[in-house]
Structure formats: structure tokens, C-alpha cells
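Once you've had a glance at the structure underneath, I'll fire off some questions.
All protein chains but one are shown at their positions in the complex.
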Amino acid sequence: MRNNPFHFDCEISWCPGCGNFGIIEALKETLDELGLKPHNTAAISGIGQAAKLPHYIKSNGFNGLHGRALPVAMGVKIANKDLVVFVNSGDGDSYGEGGNHLIHNIRRNIDVTHFVHNNQIYGLTKGQGSPTTELNQVTTMQFDGVKSAPFNPIAFAISQDCSFVARTFSGDKEHMKAMMKAAIQNKGYSLLDILQPCVTFNKVNTFKWYKDRIYYLDDSYDPYNKEEAFKKALEWGDAIPIGIIYRSNKPSFIDRFNHLKDAEPLVKRKWSPMNAKAIMEEFY
Amino acid sequence: MRNNPFHFDCEISWCPGCGNFGIIEALKETLDELGLKPHNTAAISGIGQAAKLPHYIKSNGFNGLHGRALPVAMGVKIANKDLVVFVNSGDGDSYGEGGNHLIHNIRRNIDVTHFVHNNQIYGLTKGQGSPTTELNQVTTMQFDGVKSAPFNPIAFAISQDCSFVARTFSGDKEHMKAMMKAAIQNKGYSLLDILQPCVTFNKVNTFKWYKDRIYYLDDSYDPYNKEEAFKKALEWGDAIPIGIIYRSNKPSFIDRFNHLKDAEPLVKRKWSPMNAKAIMEEFY
Amino acid sequence: MEYNILVGGAAGQGIETVSDIFEKTLNGMGYYVYSSKDYMSRVKGGHNFTQIRFGDSPIYSHWPFLDLIIALDEKTLNLHRNRLKDDGYILCDISIGDEDERIIKIPLMNIAKSLGNPRMANTVALGATLKLFGINYEPATDYLNERFAEKLREGNIKALKEGYEAVSEIYTMPKTSGEKNILINGNEACGLGALAAGCAYYSAYPMTPSTSLMRFMARYAEKTGIFVEQAEDEIAAINSAIGASYAGIRAMTGTSGGGFSLMVEALGLAGVTETPLVIANVQRPGPATGLSTRTEQSDLLFVISAAQGEFPRMVIALRNTEDAFYQTARAFNLADEYQIPVILLSDEYLSDCRVTTKPYDFDKIIIERYWAEKPSYEGMFKRYKLTSDGISPRIFPSQYENVYVLADSHEHDEYGHISEDIEIRNNMVRKRMKKMELLKEELIEPDYFGAEKPELLLIGWGSTYGPLYEAIKMLREDGIEAGALVFGDIWPLPQKKLLHYCDIAKKIINVEQNYTGQLASLITQQTGIKCHGSILKYDGRQMDSYFIYKAVKEGDYR
Partner (left out) sequence: MEYNILVGGAAGQGIETVSDIFEKTLNGMGYYVYSSKDYMSRVKGGHNFTQIRFGDSPIYSHWPFLDLIIALDEKTLNLHRNRLKDDGYILCDISIGDEDERIIKIPLMNIAKSLGNPRMANTVALGATLKLFGINYEPATDYLNERFAEKLREGNIKALKEGYEAVSEIYTMPKTSGEKNILINGNEACGLGALAAGCAYYSAYPMTPSTSLMRFMARYAEKTGIFVEQAEDEIAAINSAIGASYAGIRAMTGTSGGGFSLMVEALGLAGVTETPLVIANVQRPGPATGLSTRTEQSDLLFVISAAQGEFPRMVIALRNTEDAFYQTARAFNLADEYQIPVILLSDEYLSDCRVTTKPYDFDKIIIERYWAEKPSYEGMFKRYKLTSDGISPRIFPSQYENVYVLADSHEHDEYGHISEDIEIRNNMVRKRMKKMELLKEELIEPDYFGAEKPELLLIGWGSTYGPLYEAIKMLREDGIEAGALVFGDIWPLPQKKLLHYCDIAKKIINVEQNYTGQLASLITQQTGIKCHGSILKYDGRQMDSYFIYKAVKEGDYR
């Protein structure tokens, strides 16, 4: 790890035992193994425990507002398509406050990788129910249990034909790395939902709880089959599939623009006022 | 119509020939045929052409902000569960600006009926692409065509196990009425996506375009089968199914609260400061 | 007579247990307690502390000098030692601390470990602390029982007792009045005020430091029969509260600055639809995420002018746990009477300060809804009827048979129908803005304390109330003819006392927990009066009375 260029020796404010530690380790190794360098990556986040990640890694980074990581990531990617842009944010951030951006960036298929640290709880604000908390689970805010059905991010993403939809578990580094690699390599928006135990506030969905329930999708599973993928997406509870659940091939957002597709990144272009002068001619 | 208590003689600012006229007529008849009275209904909306509807009907109404009809509707329903609460708003309002509320009210299953006047365009603001505009369609804003894949509201709602998901067409009043009735009668959140031609700005999805493509789901179709429903939801283009595409039985949001379920509507309760006095005891 | 103690350690070490139980014990005995919190935005680790000041008479502020430091870790010892009085003490584990004779070392960890759970070191410290003050540990055992699950109770009670035995009494406690007071913090008081006012709908999205207000409401939802919802975002929170209010029940939302920013558009919605609404903005330092768990008073000008267009609103700054209760309850009546949004400005300091408070007089709370009578006509109600005072009759949906009511976010006619007519527009703007004039008649003037004819006038608002109160007392004891004016109602700005005292004072200094001096700006804007100096603090930690006293004495203001 010490030789990993993404590794940053710093104080980390996550609770001891938190599932986030596994995620950041897997991420750093993945980035390194992909041959990337910190100045060519951009770690974007919102607000929450997961969202502190850009502070704990060597990389360009933008730690923005709660729920607003995806729009920032989109802006970054458009400005400089040569950057590898990824988002690390919580389930509250990504599926709660930021739900609308999730919908519309799937529609765009912007080439950004979205790592959702899904601990099924609001960690940083101390244990309120999140969009993925189980129905009826008692939390520090829902004294009488959560009253809304949990959001199913996988089914949702499939329903909108998201180009890459996968799930992994923070307790299995190798699987995480494989999924992270595939997600980053997908040219388009990739959703990787990571089961991440919150040891402090989620006493239901513990390491053991996940460990006992996950099962691995094997080679016989075809992620390109949308209807099958949807069925898989509905599995939860006793058996939770992990792996690439759905993929589809389609052009990434930037590649849909003739003038951006094969051009230099915008940030590398020279901008001159004269660029606009010809337009004035139309107003005579 | 003159005898319909919901009918309101007023100037309507929709364009002649607009699909909204059919919808409002069907709605007024539906409400009347359900034996409702204007003081027992609440028409809620956001901003857009569709969202002007509360001004054209006799009913309680709240014409709020762009994209924010659902939260208002939820507040109204919670305050007074005896009211029949419905939302009429556009595809931009409901799936664009308001996307996050859509996700989370499906999760709640609040007993509100959501009529989306889906003209696949932004009407009031003069013809920009909406979340449901076809990919590559040229609009008054997308000179080079829309670059985001269209949002599929039906598949989306099914993916989150919405308790009532249906589609109808503003060119078929009887079908609309049947769907509206069923939607209102569903105890929970009901999404009714209404194909509504915008004669001024959407020259692609015209009355004829819809007419030529829709087909009716018949009795052999089982809306309680989620996987089948998902398949149906993916049909679009040459053949567009209309009817109740998905249903599921589950308690409505209010019925999940012990203290609200069988109680009087909140608005009818007497509130006294003494209600809170006992709580102070805990602070000695 | 009073003592100042500090309990410090890392998040997760259980400072909260020590301070909570110690404070409750004292309050239960009839002492006055004033405790304030300092904590980081993390769940485990870092450094947090609570300062508890207590004595035999009312206390208004925290205080910098310490009689006792309970150091659950070494950081605490190092960070706060410079504030220890010469005759003060530090209580800590044997593994830390140096030769300073003020350090009382006890084997906190070893005792806890020997009882089978090293995490109970804090309870050992609590026991020792009680003993140092010669306080009976019985009440504390009750509190421990309340606090812990069955299986943890016995261990903790043993830990308490062993801590108790480990030291001997050193402080003499004063006599207590024996008065029965409550011990409550700003957010709890605010929530209790809302419940007293008949608030039936509270929707919000968690955001420090407003989360505990929401949690308070949630905790008592079932008991009081109200509806409390964690919304998907702040936009939903406020819009749904507006819906509920339109439909006839009292509704409230609460947040902190970032969430308030997201609510701005809907604030205008409440304004134009003339829907009553109470919004608590519990301030923290910005900009943006800023310092999430700390305090600041930097949203004043923002909340006064937030949202496009112009409409009447009222802003009330909460100054202490009395205000937090009574003004919150009053806010609901004002919102209903004038059909406006009322914004309560609180802050992290007040929200977390737990203070011995005179029990609230619930008989003083009157719920006034101002509903209109059944109209003489059927059909569409004239919700926005033009009246001479600007207030239109208001009913809720289904209140009266065959009458229905429309609310609208556009400019509208008397029925709430969209209108672009010039005359209607002019009339509606004037109608709404007239309410601003009525509001001015309603205002509660700021509290003034100090010299009848002050030479030096300090001006503040909100939670600096207590620190200012004590600072003035100290300054006057030093023979300075000082006084302070502290605003609760702040928009529209009450001006009577302000003009009166500014006329008398030779020097006017605004005292605020922000960088730019927002109240001073507001005062100049409204009256033309300019302050001559400012005492400002913007590091996220609340100024105490001594800070103000010292700044005045040393002329340390710009």
C-alpha cells in the first residue's frame, strides 16, 4: 500500500471497523492497478461519511454539497474528458437528497463511475433511516420504525437501461476491485452499489448479515438480458446477488455530441473572443 | 357537463386542440361519477400547461411550484385524509424538476393520485425537450436533438413496486375515465401517465402518432405480475400498451401509522397546549 | 457560588453520559445548571467536550475558567489545562498526566476493565465527580438505569460506585433553593413550544444542528398524535408543510443554513399563497457545509431577504430556552393571524445549551387559528379578498360544505385564479405588503438591561443574550455605565428602544457571532444609525460573557 500513489497517510475520522475502510483500500488498489495517476483522476463526493473519501486519497477531488456529487462529476467530465471521474457517496446522498440527479445522469449515460457506499443508514448525522433502510427498522429518528419501502437502486437503474449496474460488498476486497475495475472501464454511467456495514448505527445490516446473505453471480449469468436482470434486481433478503447485474452497450453522453466526440477536451482548447465575433454578424 | 359540479365556466388558456382539454373533461366526469363534491377534492399542481388545471375546475386546489406538486399533495392528504387528493402536472414537472419526489412518494405509497399529462415536451416554456422526449428529437432548445435517453416512468414505478401504475391516452375519454377511476380508488400512490399531444410544440408525438401505436391491455393481462409488468413497461415505439400495467397490494402510507390509521383526520382534531404539558415532566 | 467543570474526550468515549447524568442530578437537587457543548463532525474519535457551569443562582452564559476538568483522554488535559484555575483540579486516568499536584489520577480504565467493560471508564469518572462534590450517587443510579439496556445496568452502577469510592470530597456545595426547575436545551424547548402551540405536522430533513429538534418531534409524535416525517430532501420538507398548512393544520419545518437555502423558493410560495408556516433555521457556520457542528449567527440578512420578489415575513431570533418555548408558540399564532411565514433563528449554541429553566406556564399558551366564518355564498371562496388591513379571510378545504378554496403561486385575483391584470397586481402587492405594517404593531421590543442612561450601548441578538447579560453586569460592577439591547423580534426591526438608547449612548457596539456584523448593517439600513465598533467572533465557538467583558475593557473591537 505504501507504494500505491493514491495512498495518503492521514487521520481518518471513520469509526474503527467501519465498512468504508475496505472500500477505500479496494479503490486505491484498483486505481493503481489500472495504471492511473492521482493527477488524472477526480474523486467527487457529496456530504456524509462516505463522502469524506476525497480527503483520504491522493487525487484531484471535489467534496461538494449533500446530494450534489453527480452534477459536479458531470461538469468535471465534460470539461476534461481525459480525467477518470468517480463519485463516492452515501445512500442518503445518492438516493435521497440526490435522487433526481441519479435519474437524469443514467439517462445521459455520462462516463462517470458512481460508488454508492450503501450502509442503509445516515451515518454522519447519526443514524436516521436512509432510502435503503428496511421497512419498519427502528432508527435514531424513526422511533416507530421506517414507514417507507426501501428504494431499490438496482431495479431502478435497470428500469432506465443504465449501462452498468453492479453490486458488491465491502467485506470482499477482491470482488470489490473486480467490480470497480469493470465499472471504471465502462464507457458510460456506472452504478456500483456497495454493501457497507455501518458498525455504529446500523445494527441490523451488519457484516455478518451481509456475509450470510450474499451470493456471487457466476459466468452463466448474462448481464445483457434486461428481463433476467430485473428479476435478479428484485432478489433481496435471504439471498442477495452480487456481481454485474446489468449492462447495455450505448454511446456515452459526450460521444453523442459531434463537436465533443473526437475533439480535444474542452479544457485543452484555446478560447478566443474572435470565436464569437462571427455570430455578431447575424445581428446586423 | 353543465350539471357537473366540477365544471367551471372560465377562459382556458390552452391552445385550441390541445390534449389537455380531453383530460380535464374526463377528470370532471370521473369525479362526478364517483359521487364526489368539489369541497371534498383537492386538485394539486406544479407549474406548466397541465399544471394550470386547478384553475379550470371547481374544487379545492393548490397550484404550487414547478416540480413540487407531490410534496404539497402529501401534506394535504396527511392533514385531511378524507379529501380525495390528486395531482395534475406535466412530464417536465413530474419527471424532471420533481423527479426526487416521485421516487420517494412511491416509496411512501401515500394515497394520492398522480395524473401526468405527458406530452413529451415542455409546453408552457415553449417547446424544450422534456425527460420523455425521444432521443435525437430536435426541439426549440435541442438544436442538434435531445441527447439523453427518455425516462421510462412506467418501468421506473414498477421497479419501486408502486401500488398502481397505468397509462392512458387523452384521445380516448372512456379509457381515461376508467383509468382515472381505478387510480383514484387505489388506496395508495397511483401513477397514471396520460399520453397527451401538444399540438403546438411536439410535432412528432401527435394525436395520430399515439392513436396509431396504442393498444389496449385486455382481461387476460395480469397487472399483479411484476415481471410481466416490467416487460410491458419496456414496450414503446411501434406498440404502446395502455391500461393498468402494474398493481400491488400494500398498506397506504397513513395506514402505517398506528396513531393516524383509524383516527380522525388531523384537521378535525382539537389541539390544546395541554397536549404537550405532560412532556415537560420528562425534563425535571 | 458556582463551579465550572469540563468533561472532555473522544467521540464515543461517553462524555455525554457523564455530563447528562451529572447535570440532571444537579438540576434535580435544585441547583442552576448551564451546560454547553463543543463537538466535531464525526462519530468516533477526535475531541469533544461539554462545559458545565452550576451554582445556587441563575446562570446565563458559559465561562472560560475551570474548577475541574474531567479528562477522559490526554488531549483533553493538554487542550484545556491553560484554562484551569490555580485552585482547580483535573480528574483523569492513571495512565496520563504529569506531576502537577492539581491532577487527581484514578484507575478509571482498570476499574472499568475489572468490571468487564473498558467502555465504562466514563461511568467511573462520573462516580468520582459526584464524590468530589459530595453529591449522593443514588439519583445517578436511577439515571443510569434509564439510560442503559438491562444487561449494561449492573456493570455501570458498579462502575459508578467504584468511582465514587476512589476519591474523597473536596468541594463544598452551596445550599439549594429546592426549587423544581426543568433542564432543557434550545431545540427541545423549541419543539415543546411547537407542540404546545398545536403543531400537528413537522417535516424536515436531518441536518446538524437542527436534527435534534426533529428528533424531539419524532420522539413525541405518537404520544401527541402528530405527524412527523423525514422528507426526501428539504424542498419536500417545506412544500409538504405548506400543503398541510393549506389543508388546515399547523405545520412546521426546521433545518440549518444549507437546508434553508434549498427551502428558499418555497418560502416565497408560503408568502404569495399566504399560507402560515413556521420555519426554524438553526444556524451553523457557513459558507456551504462550513463547520457542521459549530455555531454562528450569519444567516440574518439572508433569511430576511431570501426568495425572489417581495412579501411579508417575520423573523424572530431565539435568545434562550425561555424564548425558544414561548416565541415558538407565539410564532404559530403570528403565522396564522397574518398568514405569513415566520422564521425562527436559532443556532447551534442555543440548540445544544442545556439550561435550568423555570417550568413553562402552559396556561399562557393560547392557540388562535383565525378561521373565517362560513361565507354567505357557496362555490369558490374569495381566499384573497381585498380588505382594508390586507388580511383576507381564510378557510381550509372542506371546512364548509359546498365551499372550496384555491391557493396559487402566481399573481392571482381574489379567488386565487392566475391574473396578469395590472390593477389586480397592484392591489395584491399592496394587500400583502400592508401586513408588514400590522406586523410592526405586533413587535416585541428588544430586551434592555443595564444603566438607565448608558454611555456604552452593546447591541446583540439571539443567543448572545446570556453572555451579554452577564457582561453588562460585570461592566457595571466595574463602574461602567453600560447597557445592552438584545433583539428577539428582529424583522421587521423594532425601533423604539433602539432609537431611545442610541440617542443616549455615546458609544454603540454591536456584538455578534459573525464576520460582517449583520445586525449592525440591518440597523443602519432601517434607521441610518451606525455602530461605532463591533465585537465579532466567527470561529464557530460561542463567545462567553467574559470574552465580551474583556473586549470592552480592553477596547478590543474594530
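Letters A, B and C mark the chains as written, and numbering starts fresh at 1 in each.
Here, a contact is a pair of C-beta atoms (placed from the backbone, for glycine too) under 8 Å apart; a residue touches a chain by one contact, two chains touch by 3 or more.
Small disclaimer: the values here were computed from a predicted structure and weren't measured.
Participant: Quick one: jot down which shown chains the absent chain touches.
Facilitator: Taking every chain of the complex into account, the missing one touches A, B, C.
Participant: Out of A:N100, A:T132, A:N186 or A:S252, point to the residue that touches the absent chain in the complete complex.
Facilitator: A:N100
Participant: Among C:N4, C:S19, C:S41 or C:T356, which residue is in contact with the omitted chain in the full complex?
Facilitator: C:S41
Participant: Could you tell which one of A:G75, A:G145 or A:G171 touches the chain left off the display?
Facilitator: With A:G75, A:G145 or A:G171 as choices, the missing chain is touched by A:G75.
Participant: So one chain is hidden, and I want to know which residue out of B:F8, B:F62, B:Y122 or B:Y189 touches that hidden chain in the complete assembly.
Facilitator: Answer from the full complex: B:Y122 touches the omitted chain.
Participant: Touching the hidden chain in the full complex, which residues of chain A are there? Just list them.
Facilitator: For chain A, the residues touching the absent chain are 10, 37-40, 42, 44, 47, 52, 54-55, 58-65, 68, 70-76, 78-80, 82-83, 100-101, 103-104, 257-260, 263, 266-267, 269, 271-280, 283-284.
Participant: In the full complex, which bits of chain B touch the chain not displayed? Write them out.
Facilitator: 13-16, 47, 49, 65-67, 96-97, 99, 122-126, 128-129, 131, 140-144, 200-201
Participant: Of the residues in chain C, which ones touch the absent chain?
Facilitator: 40-41, 235, 256-258, 260-262, 264-265, 267-269, 271-273, 283-294, 296, 298-299, 301-302, 304-311, 409-411, 418, 420, 422, 425-426, 429, 433, 514-516, 521-522, 524-526, 528, 530, 538-541
Here, only the chains that are shown with their structure count from here on.
Participant: Select, from all pairs of chains, the pair with the highest number of C-beta pairs in contact.
Facilitator: Looking across every pairing, the one with the most contacts is B-C.
Participant: If you average the CA atoms of chain A and of chain B, how many Å lie between those two points?
Facilitator: Chain centres of chain A and chain B, defined by C-alpha means, are spaced 31 Å apart.
Participant: Hey, how far is the Cα centre of chain A from the one of chain C, in Å?
Facilitator: Chain centres of chain A and chain C, defined by C-alpha means, are spaced 37 Å apart.
Participant: Using mean CA coordinates as chain centres, what's the gap between chain B and chain C in Å?
Facilitator: 40
Participant: Going through chain C residue by residue, note those that touch at least 2 other chains and give them in order.
Facilitator: Chain C, residues with two or more chain partners: 221-222, 232-233.
Participant: Mark out which residues of chain B touch at least two other chains, giving numbers and ranges.
Facilitator: In chain B, residues 100, 103-104, 257-258 touch at least two other chains, as defined above.
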